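Only one protein chain is missing; all other protein chains are in place.
Moving on, here comes subunit A:
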């Protein structure tokens, strides 16, 4: 019996890292775009920065979905 522990370990590691990274990124996007109570009155600069970061996070997630589709097709 020759169990491929290396491949199984790799699947485990990659899954763990990619899942947590993607969910984290997407959550940052959600938090960045969510309207915070009382935030409208404060400086617009910080809000714009947060929103830019959020869109960057969403863009990375979209890129990951694109990569996923390319894996399925290829």
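The rule is short, and it goes like this: a residue touches a chain if its C-beta (ideal position, glycine included) is under 8 Å from a C-beta of that chain, and two chains touch if they have at least 3 such contacts; residues count from 1.
Simple rule for what comes next: contacts and distances are computed from a predicted model.
Between the names "Anti-sigma factor antagonist", "Urease accessory protein UreG", "Sulfite dehydrogenase (Cytochrome) subunit SorA apoprotein" or "Phosphate transporter", the one given in UniProt for the chain missing from this structure view is "Phosphate transporter".
Residue-level contact of subunit A with the missing chain is found at 1-4, 7-8, 10-12, 14-16, 18-20, 22-24, 26-31, 33-37, 61, 65, 68-69, 71-73.
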